[in-house]
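Missing here: one protein chain of the complex. Every other protein chain is in place.
Labels A, B and C are assigned to the chains in the order they are written; within every chain, residues are numbered from 1.
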Amino acid sequence: MVAETLLQAVNDALRTEMEADDRVVLIGEDVGKDGGVFRATEGLINTFGPERVMDAPLNEAGIIGVATGMAMYGMRPVAEIQFMDFIYPGFDQIVSEASKIRYRSGGTYTVPMVIRTPYGGGIKGGIYHSQSTEAYFTHLPGVKVVSPSTPYDAKGLLIASIRDPDVVIFLEPKRVYRSFREEVPEGDYTVPLGKAKTARKGKDVTLVSYGASVHTCIQAAEEASREGISAEVIDLRTLLPIDIETLLASVNRTGRLIVVNEANKFGSFAGEISALVAERAIDVLSAPIYRISGFDTPFSYTWESVFMPDAAKVLEYIRKAVNY
Amino acid sequence: MVAETLLQAVNDALRTEMEADDRVVLIGEDVGKDGGVFRATEGLINTFGPERVMDAPLNEAGIIGVATGMAMYGMRPVAEIQFMDFIYPGFDQIVSEASKIRYRSGGTYTVPMVIRTPYGGGIKGGIYHSQSTEAYFTHLPGVKVVSPSTPYDAKGLLIASIRDPDVVIFLEPKRVYRSFREEVPEGDYTVPLGKAKTARKGKDVTLVSYGASVHTCIQAAEEASREGISAEVIDLRTLLPIDIETLLASVNRTGRLIVVNEANKFGSFAGEISALVAERAIDVLSAPIYRISGFDTPFSYTWESVFMPDAAKVLEYIRKAVNY
Amino acid sequence: METKLRMDAALFQVMDNEGNFDKELEPEIPKDRLIRMYRVMQTVRMFENIAMGLQRQGRIGFYIGAGGQEACSVGSTAALKDSDWIFPAYREPGALLLRGETVLQLFHQLFGNENDYNKGRQMPNHFNSRDKNIATPSSPIATQIPHAVGMAIAAKMRKTGDIALTYFGDGATSENDFHSGMNFAGIFDAPVIMFCQNNGYAISLPTRRQTRAETLAQKAIAYGIPGERVDGNDILAVYSVTRKAVERARKGGGPTMIEAITYRIGPHSSSDDPTKYRDKSEVDEWMKKEPIRRMRGYLIKKGIWNDDKEKELLEEIDAEIRSAVKVAEGIAKPPIETIFENVYEEMPWHLKEQMEETVSRYGKNYRGG
Partner (left out) sequence: METKLRMDAALFQVMDNEGNFDKELEPEIPKDRLIRMYRVMQTVRMFENIAMGLQRQGRIGFYIGAGGQEACSVGSTAALKDSDWIFPAYREPGALLLRGETVLQLFHQLFGNENDYNKGRQMPNHFNSRDKNIATPSSPIATQIPHAVGMAIAAKMRKTGDIALTYFGDGATSENDFHSGMNFAGIFDAPVIMFCQNNGYAISLPTRRQTRAETLAQKAIAYGIPGERVDGNDILAVYSVTRKAVERARKGGGPTMIEAITYRIGPHSSSDDPTKYRDKSEVDEWMKKEPIRRMRGYLIKKGIWNDDKEKELLEEIDAEIRSAVKVAEGIAKPPIETIFENVYEEMPWHLKEQMEETVSRYGKNYRGG
């Protein structure tokens, strides 16, 4: 075991899989000598050489499209998009191509590829280095969407994603990149895709979240417990396919649901979670389903800390739900 | 008054606004001599010339990006994307640019632009000529999203969209393009953005829909009435900003909500509608909120008619809701 | 300090419109192979005539033809090894047929029946063949170009000696994925061939409105890679130019872009009316350069073809196609469960739920009414 940050855990996962499987190749902007703008790929080019750690030109469509072709051939490319905000020039290659190749070819071609990208606020990145647009991918059949909130999960989920036979969009909460360390096993282990984690047990209200917001929820839950409210926190880990069992089991126990994320609220993935419950467990609900999200404005540079839901706001809604 | 198809109404709206306002210019693939692959721009190049009816090269980013620059200058461009399925090469120009220019410049620059595109199934278009991905735009602050279901609304909403000071994504249900005619006033009128229409009054259950699915809902509601069930049908017309008042007023009366659309179900705009109600009117609900959507698979060529919700399926859920 | 960049905008040709050929330039292709190439060209043309008829009768939903462009795909595919990868667009049934895919298999695709490799999920003319190393095309234009580059880079890493070739149109050169693919190909020295069929139009837009560049081949200069121009209706020229590019790629010389000048005789697709945007006189002019007639002229001049053989061939192909139509049309749709398969390797819970609901409504193994 070593104490690693989430960022180091990502690096560790990449190194572990590249050592184990020579089909694994990295491609992205500044991933080579520079080690990535966040240092996620630091040192890998020294070990694996420029053929397997491919510094790409400034073109996201090419990064994703070329990785797709490599995956069709049988490689296991891991593409890095420098910031989630910059994935859109390559969006068509995800929406029209990578996600649909297995289906449209009747299963004869497949794309075992991971697209890693940092997302979310917390680094004073303003409009274009802070966005959380996971909803664009959770609405896309043919991809899986994963987001870890801890170093342990980051390594295990990333290894599982690289081994997964489908396209995995791997969203790294950049606010958590260096925020704390955790013991992480050396070498090889996986955290299965499609399984949520109950990050904190509780019985009065269910908080559902993923990525950086999980920590906000835990903090709010702890504050709530001082007021005698017992809040359960579910860390989805995989957004698509969602772990419906864990979600429903919790809501069935607590009867109250609050979804917390950083995305623009309208049309976000929080709405899907709410709708799933409104479809399947409406009778158990003793309060409205609240969603605490970012505002429906572009991400604000100056007002970053107000834009992102904080524990105080979550606590407010916990009280509201419990006292409804 | 003239009897027009929805397609003719679109053409009529373009002609009407181009005559009234010389800032209105069209740009898109095959919009000139060819009159558009669906003939939406037929004849306009003869009247207004190639300077105002601009045949673009095969590049959606350029169409949208160039139109954005024209709009910043003060023109009123109407860009056509041949099929919604082909909007993704230009997605970044919508997500990162057009939608955010007003905000990021503190309101000093604006983009009064319309992006028209046919969407949805019904023409045996298979995976890539049938998709309904409005959820990618309803989750985008800074744009308005409009979809008419009738010729009258199509003309009035399109004129209102062209006059609107913001970016409007105008989604034309291609299944309805030629499916029926309706009396449409000659010349100039608008249907306001942001206002839903109650397409059919009812008291037992609310069906919320937009675009082609509105007609499916009306048909189902009529069948339901033969069984003594009174279903209200709301045609949203504008998806963003949504007409929350009409929505809530109806659900408050009926106590039951079914959302119907053609999109992939998971993460679709139907989820947002459900979540809005689960947040604001949960106490009035006497049944789960059902969503009837497309499957979470790419659109199927062979199984098109099974993929798209039909009246029988809607009727089934009406019964389910009423008998819950 | 001064560097001159130059490029031949000249069109490489081996034969004239009558099939008279330049002995110096004539490629060495065995007689049987030549006849096979000719057969495939004729098959593509006749296939199209029959398929367009089926479309008009409503028996298939759509068609998009290759009439007039047969020399492009057949001539270039002939220059590859069967282990090389092809990333087609939608006007290359010739590539599949030359590699030995059957006419019947193509009709399975057009009818979207249960034998279709695509399981009936795509519109007609989206042919793939995993078995023949022919990738799965989509409808968005140009998206396959970066795939071909990625495949070529991977093959190079694996030192298989295989290369990739991708087909696209003049319109596609405006798309972003062309820019992406060309640039990555250059930087990573990918063994890939970018084969552009410049048929003069992207639906209604003439090539001179697609770009201000005089030629499309000169676009290669932007990426520091060689660009070639060839008469795309001269199958020998297409073969030779491709061959040269293949050799370069195989020797580690990297990518080549080829612009083949050709013409689509028919409409863009069964939904198109070309009289809206081009004159009959233009079509007539191009009919003189039509590739099948030219190839026939060449074969006759070489003394390996005659009218009897022609008649026999056409009858054979016609019979093959008609029988294929009959068989393919009679085969059932893929069962309803296939809607939900192949989205992922394993079906997740929500798709299972949707499948169960659908099956409960239509019945198990339902194939349409």
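Criterion: contacts are C-beta pairs under 8 Å (C-beta built on N, C-alpha and C of every residue); 3 or more make two chains touch, one makes a residue touch a chain.
All of these numbers come straight from a predicted model, not from anything done at the bench.
For the chain left out of this panel, the touching residue among A:Gly32, A:Pro173 or A:Gly211 is A:Gly32. Contact with the omitted chain, checked across C:Ser174, C:Thr256 or C:Ser270, is made by C:Ser174. From the options C:Lys219, C:Arg243, C:Lys333 or C:His350, the residue with contact to the unseen chain in the full assembly is C:Lys219. Interface residues of chain A facing the missing partner chain: 29-30, 32-35, 37, 55, 57-59, 61-62, 85-86, 88-89, 124-129, 265-266, 295-298, 300-303, 306-307, 313. Listed here are the chain B residues that touch the chain not shown: 25, 51, 54, 56-57, 59, 61-62, 64-75, 77, 89, 92-93, 96-97, 100-110, 141-142, 144, 165-166, 194, 241-242, 244.
Contact residues of chain C toward the unshown chain are 1-11, 174, 176, 178-180, 183, 186-187, 189, 209-215, 218-219, 221-225, 254.
One rule holds for everything that comes next: only the chains that are shown with their structure count from here on.
Averaging Cα coordinates per chain places chain A and chain B 30 Å apart. Residues of chain A in contact with at least two other chains: 61, 89, 92, 96, 100, 103-104, 141-142. Multi-chain contact residues of chain C, defined as those touching 2 or more other chains: 119, 121-122, 126, 138, 140, 176-177, 343, 350.
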